[in-house]
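Excluded from the complex is one protein chain; the other protein chains are retained at their positions.
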C-alpha cells in the first residue's frame, strides 16, 4: 500500500456506513486487481500463508461462508470453520469467550455472521490487538462485503462514474442488511439517483432511506434506471403477514421481462441470492443477457480476497 | 495421456453405463499408477494446485465424502465442503442455482451426491464449460467410482482377464446404485459369468439384470464363484416390509464362513460398506483372509485421485 493508502487503513470491516470514499474505492481497486487470481491459480498463495482465518457463524449461511473460505484459501491462509450454532455457544459460553478462545489459538482473521444487529461490532470492540473482524452479515444491520461486491459489479457494467447512474433497489428493504450496505456505498460513491421500491410494509424507517426516491409502484420506479437490485423475499414475511401471498408479491414487485423493458435498454439486473425464481425475479430475467447475478458471485470472491488481504496482510 | 487416450477423454463421470472398455481400463490403469501416492506423500500435490474441488452433497454421506476429500487434498486442490442438505437449498434455491453459484466462485470440480436418480446428470447438463462433475451416488442409479474401485480390487486379486471370472452380487440389488455400477463395469470388462442373488422382493427390474444368472438361492449362487460382492441391507427395507426380519435375512442371504466354502477356495469377498455385521455378512468373513473390504477402501482413494486428475488436470 502507498503512504496515502495508509491513511485510509481499516482494522475491521464492520459496515460501509461512514467509510471514506477513498477507502471504498481503494478496496474496489484491490478487488479488481485480485480478480484474475480470484478463481484459481496459486499466485496469491503466499499473502496469508501461515495465518489462520476462522469463519465464525452464529447463524448458518453456506453461500457466504463458502465464498470467504475460497477467498482465504486462495490467499494461502489456514481456514478454520467454527460453527457457533452447534458448539460451545450451546453450552452457555458467551460469544465474547468464543472469540477470545479462538484468538488465543492464534486465529487472526474472523469472518463473523450473527443474527443480531450490532453483534459483530460488539465482538470487534473486545477483540485483541492483532485481530481483525469482517462482518459477514449481522441482523438487518450490514453486510459490507456484499455492498462492495455489488459496487464492483456496477462499476464493471457502467464504469467508475456513479454520478451518472440511476439505481433501483426493489423488495424487502426493511429487513435487508444487503440493501443497507448497498445504500451506504451508493451514497458514498455519489450515485446520481437512488430509488427504493417495495410494499409499504417492507419499507424501512425513514433514516435508512435518506436521499432516496421512494415509491411503492415498481413500474414507475423502473423508468429509465441503469441498474435494478432485486432483494430476496424471505418466506417468513408471508408467515408474519407482511406479505399476503407469493402470487400478489410477484404481480406487484416481481422483476419480469416485461417490466425490465421499462428500465434503460442497457440496464443490468442484480440479486444477492439465493433467488426465489418466480417470486422476486423471473427465471428469464435471472438468466437473461442483462443479468449480472453470477458476476456478483464471482466478484464476491475477489472482494473478500481484497478485504482479507487489506486487514490481515499488514506487516 | 497418449493421443489415443484423448479419444476416450471424458468431461464428467456420471455413470459407467455405456463407457467404452478402453475408458474404464484407462481409469483403472491411472488408479493403479497413482496408488503408491494415494495414502500419503506429496508427490502428486501439484496436479490440482490452485484448483478448487467441492463436495456437493444433497444427501449426507461421510465415508464417500471423506474419500473424495482426501483424494482432492493429495492432488493439492483446495477442498470446499458444501453441505447442500443444510444450506441454501432449504431456502428454496434450486440445485442448478447452487451449482452455478459455486461455479461462479471458481470451483471447477464437483463431487455430487443426490437422493434422486438422474439428478447429477441433470446438473451436469447445465454446468458451465470449464466444470466437471463426478457422480458420488444418485438415488438407485449409479455410483461410478464405487464401480471402478470394485473393478480395481477384483483386478488386483484375480488379474486383468475378467473373462475367466465368475462374480456374484448378493443382496438388495433392487435399491443399489453400487450394484448397478458394478454390473455395468463387469459387463463392459467382459466378466465370464455374472450372478445375482437376493430375495425376490429385492431383485430389480429385468433390464438391470441383462446377461446375469439370477437366483434366490444363495448356496446355489455361490457354487464355484471367484468373487462375492455383498451389498448393504438398509434398515428401511424392514420398515417397508420388503424383508421380514434381520434374522431371516441373515439365514437366507447372509454371507457366513460356512457358505463361503461353497465358493472357489480362493474366492474374494467384497462389500461397499458400511457393513451390518451379522446381517448381510458375518464378522469372521468380513475380517477373514478372503476379505478385500479394506482394499476396496484403499483403492477408493486412488480411483478418485485418478478420476479427479483425468477430469480436471487437462491443460
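Labels A and B are assigned to the chains in the order they are written; within every chain, residues are numbered from 1.
Keep in mind that, in the parts below, a contact is a pair of C-beta atoms (placed from the backbone, for glycine too) under 8 Å apart; a residue touches a chain by one contact, two chains touch by 3 or more.
All values reported here derive from a predicted model rather than from experimental measurement.
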From the listed residues A:68, A:82, A:162 or A:253, report the one that touches the chain absent from this view.
A:82
Out of B:12, B:30, B:74 or B:237, the sole contact with the unshown chain comes from B:74
Hey, which chain B residues sit against the chain that's not shown?
38-42, 45, 60, 62-63, 66-67, 69-70, 73-74, 235, 273-277, 294-295, 297-298, 300-301
Those residues of chain A that touch the unshown chain are 49-52, 54, 78, 80, 82-84, 86-88, 91-94, 97-98, 100-108
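By definition in this document, only the chains that are shown with their structure count from here on.
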Mind checking the centre-to-centre distance between chain A and chain B? Centres are C-alpha means, answer in whole Å.
40
